[in-house]
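One structure is given below, encoded as structure tokens.
Every protein chain but one is kept in place in this view of the complex.
By letter and in written order, the chains are A and B; residue numbering begins at 1 in each of them.
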Amino acid sequence: MLKENLVRIAAVLGALAALVALVTAFGLALAPRAQAKPEDYLAYSLEGLDQVPEDKILYREAEPVKVPAGADDSLAGLCLLPDGGSALSGGSSIFVFDRSRTLVRTFSVGAPAVALCVKPGTTPPALYVAMRDHLEIWSVDGRKLDEWTSLGEKALIASIAASGSAVYAADAGDKNIVQYDTGGRLIRFITLKADGGDSGFLIPGAYFDVAFGDGSLWAVDPGRHRVCKISPDGEILAAWGRTSAELDGFCGCCNPVNIALFPDGSFAVQEKGLLRIKLYDRTGAFQGVVAGPASFHPSVKSLDLAVGSGGTVYAADSHLKEVRIFTRKGAGR
Amino acid sequence: MKRRYAVTLLVLALAAGGVAHAQDRFPRPEFKSDYATPTLQVPNAPDSVYEFIDLGVLAAAVIAMSAIALKLRSRNAIFVLSIASLVYFGFIRRGCICPIGAIQNVTLALADPTYAVPLSVVGFFLVPLAATLFFGRTFCAGVCPLGAIQDLVVLKPIKIPKPAAAVLGVVPFLYLGLAVLFTAAGIGFVICRFDPFVEIFRFGSRLEILAYAGVLLGIGVFVARPYCRFLCPYGALLSVLSRFSRRHVTISPTECVECRLCEDACPVDAILPPAGGAAGGTGEPRRASVRRLTVSVLLIPLLMAAGAAGGKLLEGFFVRLSPDVALQTALAAEKAAGTADAAEETRLFRESGETEAALAARVDRTKAVLSIGSALFGAFVGLVIALKLLGLAVPPANTSYVPDRAACVSCGRCFRACPQEHVRLRGRINSPTSLE
Partner (left out) sequence: MKSKKPGKNPKKKMTRREFLRVGARAGLALGAAGVAGGAFLRGRQTADLRWQLDPDKCIQCGRCATHCVLTPSAVKAVHAYDVCGYCELCSGYFKPNALLLDTAAENRLCPVSAIKRTFVEDPYYQYTIDTDLCIGCGKCVKGCQSFGNGSLFLQAMHDRCVNCNECAIARACPARAWTRLPASAPYMLKGKSRGSGDAKK
């Protein structure tokens, strides 16, 4: 009888032990564990190309300006206004900031505004606003002043630039730059002529930036990793840029993505992939880095650039919904 | 209905992909040669029809198994059908979806409004339950691939001491409760994750699961069907239903002669010897047994309350099992320490671009579910234990050797042990019908 009871107790204890072991194993197996990095051969690696030596970084970041854009809106166009303020497009809204970087006005332009630039010499300032296939003119107080004709179904305007007498729209869809006069009359289509032939721009992606400065028109030829100064009839007057994954070159299928011209003719240039903003002098010689990949979220592709006085670089960051501001190290604001 | 659902999903998908959508608009290369851009080809999913065919096969197999076990009484036929079922549901259909796992789909459908459970999955959940209400656990006999594979290795079954079996018998209910709780709280489908045999069915390579299967099959040589008896959450449901089934497998085809020959025939210790005297009592005074019953009944609310309190104590532990909570904790720790992206998980979270607010919303939901759910889980476990005690207090009523309806898996091993069965078989062999 005693023995029988002992066996019983032992059995129950054994069962309880099994139960505890089971529950522990279950808990352990279920507990969230730190996951390992994927093995090297499975992981995409930039092989250190995304590292920028500290001494090459010539800029430091200042307090950014938050933009109240919707979560899905990309901040596609950024430009500085003559009065020291700035304008930014996010989705189909235009945000206008004054010189102290406070948001003074938001208005809708009805369709996604893919690029912005100031119409020179107008007071109050007016903006050229690019939609996918056409340009519009809006005053900064939110009145629509004009709408130009559409470039057609295939058009995919990626950026605009303006001189005193002309407006240039870079159309990635048709792979040309459309030149208008200030009244909206289409003057000509500029394609790239080089080596005696009509080689055209090589635009593998939807990125195609133009800028006007120093009296001439500059455009990127991203498939060939270069920036070109082009005459109105498409002749390449000057070109620079070299294919390389090194810090001073451009790599990937299409780079650079965005350019901006300083008053002295030097360039701020943004690349995707290895997401960085770099400085080149007016001959295209590499100067240094404004901000490297460590400064941006990897999902960012294009950061529209604007450059201000004192060498300040502004970049519209669609991921953070901010205008990032970079100032030269050592220079006072 | 189906179409409308698909459209809704697509609209949702498009809305979610709003930004990246612009990616698709891009300048096409202008080929000068007559190169034609190939179109993207993706293979079709197997037609939904197959899921309903599976459901049909399942229903047919359960009915056939019931007929074999209850009418034909052939262990060999049960064996053959179980092999066929193992091959079909296990190796051909690769184990998924199975009724055990369907518990979670049904739970998720009730807990998460964004999840809609497919009809065939509901069918998989319901068919064995319904069959069990009519015929007992004939699904377990061998339609279930997990049961079938374990049944194959039952070579030297030993008896488990009753009290030990009673304690371990609570585990499936614990597992059921946890599976429901974790599904509702968004922690995941634990039944599927810890399905021991699915790796075998898929010829998979997750070593820890294969080892688990190996251990269970090893134990299963001596302790018959360890998963079915001491783990399976669906078995827990079936054991409850089986108690009240309309009909059930019997050991003896006619009348038990109390020869005791079948006593050791059952691998899962499910043969109940006749209780006490013919009156069905244990000989103890009626008054005493009434008192015992009353106490057991009164224990139910007490144990449930105690269980709820105990479950509440486990809440913190459950919360920590949620990957979302772990991620949030890791993020907070990194913020405090000022070291961003130290761990792979937090680095990837930042790369994914998901907002901390969205993560916090999920964490809050998990915590809300667990706050109530852990107490309910505890109360459920309390109820199970109380009912088990009550079961012990109710005097058994059988007057001959009968299968314990909750535990019997209708495997048919006891048939041949019964001398009456031999009489029946001889009668059949000699009968003119079988000579035709």
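What to note about this one:
Just so we're on the same page, contacts are C-beta pairs under 8 Å (C-beta built on N, C-alpha and C of every residue); 3 or more make two chains touch, one makes a residue touch a chain.
This structure is a prediction, so every number in the text was calculated from the model and none was measured.
Between the chain not shown and the residues B:A67, B:L119 or B:V215, the one that touches is B:L119.
Note that of A:Q35, A:Q51 or A:S231, the residue touching the chain absent from this view is A:Q35. Across the interface with the omitted chain, chain A contributes residues 35, 38-39, 41-44, 46-47, 49, 202, 204-206, 223, 243-245, 251-255, 272-274, 298.
Although one chain is hidden here, its contacts on chain B can still be listed: residues 1-2, 5-6, 9-10, 13-14, 16-17, 19-21, 23-24, 26, 28-29, 31-33, 35, 37-48, 51, 94, 96-98, 101-102, 104-107, 109-110, 113, 115-122, 125-126, 129-130, 133, 188-189, 192-193, 198-199, 202, 204-206, 240-241, 243-246, 280, 286, 289-290, 293, 296-297, 300, 323, 345, 348-349, 351-352, 354, 387, 390-391, 397.
Operating definition for what follows: only the chains that are shown with their structure count from here on.
Between the Cα centres of chain A and chain B there is a gap of 52 Å. The residues of chain A lying in touch with chain B in their complex are 7-8, 11-12, 14-16, 18-19, 22-23, 26-27, 29-32, 34-37, 72, 74, 132, 156, 172-175, 203-206, 297-299, 318-319.
Within the complex formed with chain A, the chain B residues making contact are 18-19, 22-23, 25-27, 29-30, 160-161, 163-168, 170-171, 174, 178, 182, 187, 190, 193-194, 208, 317, 320-323, 325-327, 343-345, 350-351, 353.
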